[in-house]
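A single protein chain has been omitted; all remaining protein chains appear in their positions.
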Amino acid sequence: MGKKAMLKTTRYRVLEITPEDVPEPYSVLDTDGNLLVDTPPLTDDEALAGLRAMMLGRRFDEHCIKLQRRGLMVTFAPGIGQEACSVGSVMAVEPERDWFVPQYREAAGQFLHGFALVRGYLWHMGSPLGFHIPEGLRMLPFQAAVAGQISHAVGLGWGLRLRGRDDVVVVHFGEGASSHGDFYEPANFAGVSKAPVIFFCQNNHWAISTSRPLQTAAPTVAHKAMACGFPGVLVDGNDLFAVYEVMRDAVARARRGDGPTLIEGFTYRLGIHTTADAGTRFEDPALRATWEPKDPLFRIQRYLARKGKWDDEIERAMEEEINAQLEAAWAEAQAEAPPSLEESLRHVSALPSPRGM
Amino acid sequence: MGKKAMLKTTRYRVLEITPEDVPEPYSVLDTDGNLLVDTPPLTDDEALAGLRAMMLGRRFDEHCIKLQRRGLMVTFAPGIGQEACSVGSVMAVEPERDWFVPQYREAAGQFLHGFALVRGYLWHMGSPLGFHIPEGLRMLPFQAAVAGQISHAVGLGWGLRLRGRDDVVVVHFGEGASSHGDFYEPANFAGVSKAPVIFFCQNNHWAISTSRPLQTAAPTVAHKAMACGFPGVLVDGNDLFAVYEVMRDAVARARRGDGPTLIEGFTYRLGIHTTADAGTRFEDPALRATWEPKDPLFRIQRYLARKGKWDDEIERAMEEEINAQLEAAWAEAQAEAPPSLEESLRHVSALPSPRGM
Amino acid sequence: MSDMTMVEAIRSTLEAEMERDERVMILGEDVGQSGGVFRATDRLQERFGSARVVDTPLAEGAIVGAAVGLAIAGMVPVAEIQFMGFTHNAFNQIVEQLARVRYRSWGSLSAPVTLRMPCGGGVRAPEMHSDSFEAHLAHAPGLKMVAPSNPADAKGLLASAVRDPDPVIYIEPLRGYRLIRGEVPDGEHLVPLGKARVVREGTDCTVIAWSAAVEVVTAAAETAAQRGISVEVIDLRTLVPLDAETLWASVAKTGRGVIVHEASKTAGFAGEVIATILENEDAFFALHRPLVRVCGPDTPYPVQMLEPQYLIDEARVLAGIEKATQV
Partner (left out) sequence: MSDMTMVEAIRSTLEAEMERDERVMILGEDVGQSGGVFRATDRLQERFGSARVVDTPLAEGAIVGAAVGLAIAGMVPVAEIQFMGFTHNAFNQIVEQLARVRYRSWGSLSAPVTLRMPCGGGVRAPEMHSDSFEAHLAHAPGLKMVAPSNPADAKGLLASAVRDPDPVIYIEPLRGYRLIRGEVPDGEHLVPLGKARVVREGTDCTVIAWSAAVEVVTAAAETAAQRGISVEVIDLRTLVPLDAETLWASVAKTGRGVIVHEASKTAGFAGEVIATILENEDAFFALHRPLVRVCGPDTPYPVQMLEPQYLIDEARVLAGIEKATQV
């Protein structure tokens, strides 16, 4: 590292990341869905299931944006364009034992992990039921404080080990979060304790209006793992196959006790930051244009189409099925009785309740 | 990086620090004072001045420990065995323009930077005058909150640039501090803003009782620079020449606008953590024994002795001179009028004063 | 005079201060290119360049810590924390460092930093984006704290804060950024730190509020007047240092008082107001009834569906006034 660049001027070795130390994000499929490696990491059926999960997330986000424009939803952060990150992550874990710890842009992955669709709607309606974790669901509620959940994931993974289990924890966050002490401190903890945690950073190139170069001078977020003593991987975050593959390996590593991995999913916020603040005011349209063809849904669809597993009819059927599912969940969510402040007082602590107003 | 270790199991590149990426700390002198490179970075006179600064720091610490045992001093953290780090740092900057931002174990460097000896005594007597920064002294007061000063150094360096100056800032802290968000966040800021700051981590292998391996799984602290996008250097922190040399280069780099450097001074706490808590209860005597011969004073003395610039007589003279200087300063410190709570009320804010008790 | 919203008053004052003094600079998350999530720094980067209006990485601790260093280097930083709850991410840098620069250097250094932040809820923001934590920042010797309720004070207090030689916490009423409008004096307009404002005189009961609550309280005072209760409304404007004299004079006159804040009750700032009022014998001996707190419940700020039940409305303030003015 850095040898070439510095040895001519210094008598000692300088530890630096040189351009040749920075890989391209690992892709398994090209943007047109062609396989770039010998064997796909997922079967066609698995790919189809993954595609369906991504489409469900996409349609859910789109539906909620529409509902939000009608005043029926509160501010939320859609995951449009980034679905492969959370879906690929969850496909690599076992929901009946492993944990998924979201930030706030991972609805697609959350649903796949077992979060009920109706709860998704309730969440975006501003209901506390969107934060309630039913028995058996291994997920923490969405987290509004950027990077606030990362240390919880580390404690959780560490605690599972202490309790004699080999379950793993996947935590998602953005590249903005990766500038925060609440990312670095627990990541460093995880290195020392070898907590079975996969740190998945969705580098979508924006933190509200702040562009990626303003966030850090490190060439990649993945390199930040070096500060904590564990491996980093840079993966094409719009490629479900690639995300799944690196996640699969990281999960295996964590499960066998070899500690954490930091994965940077190189992706792009094709949608808005949140329904309250698009964050796109100064976005370079040319940059955006390069990302649109990289849509993670399109890529898998093309791959499956080429294998005869995807066509207009299948698509239409799936869209209809998803729509019906969404409509049913939305109806269910609307039927839910509104929460009361009185009940909220009972959830502050088990005993005794607060002294009220 | 990591190619050999991981390519056999993964189809993608894993970013990892491999053993061959971890250099030995850079030394210019061996423990017996022999030159390991062609040319020394300091002239004999400069070396003598550096030695004197280190000896002054050592004797000051020893004197204060004695005074502390007699109940005359408060808790403080001696820099015994680590003097080359702060002295070598300050030798590489220009006190009439550059800033030195200490943690709390850098008395030797602080004095060389212009902090009056009497203020050193006052500081360890628990006087607020030990924190007072006279006009023209480019130093921040010692900092009791671990890592708390690092962001100040970054803001300071950044601000000097904004004000059109090319002065630089050197900030010191321990390897314990390097686990803290208050290290990582501002270091990452500095990478982005190219603030002219040299981050000098004195890795003395202990944070009170916590050993280096418990602090981080990263192979070196120097590698943490990679998370922030600037170079790191691992230097023999007990070698004044080596510290000076890497500092000199880092200062030049910062001054010409190329941004920060993280330097890890590989050293050892030969003394105690503080006078309140030795922190040595579980220290491995064998580890300690390997460090004792590496005393930074000894090494320069041997180097100069070999060149006929150091012998018992010179040593005695210098010790006497230092002693006289210390005694005079100590007397002056004792003569200082004790501070009053009333005066302290005036230093909370310029206006208006607090409402008191 | 010009008619302005709160956010316009803030933005234009920042602009004027940056024009007045080239050492004044702005840093924070999204303050530059986008002009802030509430547009309080809109177009200032365009105007003053990206060296003086800086989009920082996402790290509140480093924002505040860097502001300390920038100030020591001779700059006059105005740092923004995007939402008040996130001051907690920088709390050690605020309470142990920023607040103490002058004190710990025994008067030799200073940190003329203004720390701006929106406070409070009512706009259906995500959880943790509606918090009111003025009580935390009030208990940090070395910090002053202001919380304007209207555009004229927003201007006058912001200019005073920027020019103050020490750190000032500048709290903006989140839900009032666009909703609160008012006349703002043109040109130089300074409101001194440490002076409360009697919004409305009255003889039966003193009601004390700050920031967005002043509007609610003033409306309640009108209604109370119709019911025959003459309410004196005090807008604290500055929370630290507290304008005790104004409070004492008012309570000595009315003998009754209500303190209103959106923050949760326990250890909220109302306790300080009450304890301060009791420090004056005229005020104490005038008291006919206990001083009443109308505050948020002891729960975190809730998610959106619960907001209407959670927020303090006119009815709750009126209930407080009635309680305070019982015979």
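Some observations on this one:
The letters A, B and C name the chains in turn, as written, and every chain counts its residues from 1.
We take it that a residue touches a chain if its C-beta (ideal position, glycine included) is under 8 Å from a C-beta of that chain, and two chains touch if they have at least 3 such contacts.
Because the structure is a prediction, the values reported are computed rather than measured.
Touched by the hidden chain within the whole complex are the displayed chains A, B, C. The missing chain, though absent from the display, is touched by one residue of C:Gly74, C:Pro141 or C:Pro185; that residue is C:Pro141.
Per the touch definition above, the residue from A:Gly81, A:Pro128 or A:Gly174 contacting the chain not shown is A:Pro128.
Contact with the chain that does not appear here is found for just one residue of A:Ala153, A:Val170 or A:Val235, A:Ala153. In the full complex, chain B makes contact with the omitted chain through residues 74-76, 104, 125-128, 130-131, 144-147, 176-177, 179-182, 207-211, 214-216, 274, 276-277, 279, 281-282, 338-341, 344-345, 347-348, 354-357.
Seen from chain A, the chain kept out of the figure touches residues 128-129, 131-135, 140-141, 145, 148, 150-160, 162-163, 181-182, 185-186, 188-189, 192-193, 339, 344, 346-352, 354-355.
Residue positions on chain C in contact with the hidden chain: 85-86, 88-89, 91-92, 95-96, 99-100, 103-104, 127-128, 133, 135-136, 138-139, 141-142, 240, 242, 263-264, 266-275, 278-281, 284, 289-291, 293, 297-300, in rising order.
Here is the rule we go by: only the chains that are shown with their structure count from here on.
Centre-to-centre, using mean CA coordinates, chain A is 37 Å away from chain C.
Averaged C-alpha coordinates put the centre of chain B at 41 Å from the centre of chain C.
Counting only residues that touch two or more partner chains, chain A has 179-182, 214-216. The multi-chain contact residues of chain C, meaning those touching 2 or more other chains, are 56-57, 59, 61.
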